[in-house]
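Notes for the one structure printed next.
Of the protein chains in this complex, all but one are displayed in their positions.
Let's turn to chain A:
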Amino acid sequence: MKTAAQFSVSYHQFLNAKGALAEPPPGLDLPALVPVYRTMAFTRAFDARAVALQRTGQLRTFPSSLGEEAATVGLASVMRPDDVLLPTYRETGAFLWRGVTPVEIFLYWAGDERGSAIAGPRGDFPISVPIASHCGHATGVAAAFQYRKEARVAVCVLGDGATSKGDFYEAVNLAGVWRLPAVFVVINNRWAISVPAARQTACATFAQKAIAGGVPGVQADGNDAVAVRHVVGQALERARSGEGPTVVELLSYRLTDHTTADDARRYRSADEVSAAWAEEPLVRLRALLAREGLWTKADEEALIADNQARLEAAVADYLATPPQPLTSMVDYLYAELPAELVAQRAELAAREGGHHG
């Protein structure tokens, strides 16, 4: 017998849960971690505020990203502004880093399409609820970049559960064949609603699912912002220099319910969750920055106050946003309103008049 082929999946961690930086990656830019930390902290405050708004009937179902801030902010922080992000729905930290406003994010989760009419990263895809169905959009976007010889990358973010869908495999396979400038970031938060990772796949890692597509798969501690930036940064560089796609698995943990409509106590133990809290991403990054003299107690206090003020202002703006006209239901269906919608639009406009007139 000979070995026909052999594969391996590397694992990367630099900043461990205790805040120790074992072997820093070459050229580690420590000051660059300060804004990363700031956005991670803001994301956590945003999530808490959004959940509170939902609990008081001022927001619809919301998926908190509590515990996943290093993954989402970290991956976005190494992208270029003109790369394209193709998110699922739990990437609030990435949205905030890339310039989506808190008001826009609130609007989306309030059930208002204007939340996807973002002013910031105009080319980014909107939230994609049908799990994994956006993976193929990333191959299309990346194919456009490749065709136009633009040094841009499509970054598709998905969950552990999403890797069970054929859409993911089809996209990775095509990206491999076409050598596309795409990065698939799997945020393995250990749960897909109530289904644990072990019942999602018999694979030891989610990263190895790349190998069947002829694509490298790497794994990193997704709660270590340094590791996230390192592995996603390398994958972006590979993609940008024409070497093709990468699947990056980021190990994290969903510290709260799947969404505000879920109760995770039904399917997982409190012990498991409290053990996971010991691994969460903010404390260790703050410890590193403090040790390096880049972050003080006063900085932290100012950040907390600043975050609260920004959030209060955003909530006020969000709650004061005037409703959409009823005609907006049909006005964006096609570039031009077809004849078959003219009467319905008139009916909506008349109902609008009835509302206000």
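Here, contacts are C-beta pairs under 8 Å (C-beta built on N, C-alpha and C of every residue); 3 or more make two chains touch, one makes a residue touch a chain; residues count from 1.
Basically, contacts and distances are computed from a predicted model.
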Chain not present in the shown complex, as UniProt names it (candidates "Cell division ATP-binding protein FtsE", "Branched-chain amino acid transport system permease protein", "2-oxoisovalerate dehydrogenase" or "Cytochrome C556"): "2-oxoisovalerate dehydrogenase"
Hidden partner chain, touching residue among A:A305, A:L333 or A:A349: A:L333
Hidden partner chain, touching residue among A:A154, A:A197 or A:A227: A:A154
Identified contact with the non-displayed chain, of A:Q13, A:T43, A:T92 or A:T139: A:T139
Hidden partner interface residues of chain A, rising order: 84, 86, 113-114, 116-118, 122-123, 125-126, 128, 130, 133-145, 147, 154, 166-167, 170-171, 173-174, 177-178, 328, 332-335, 338-341
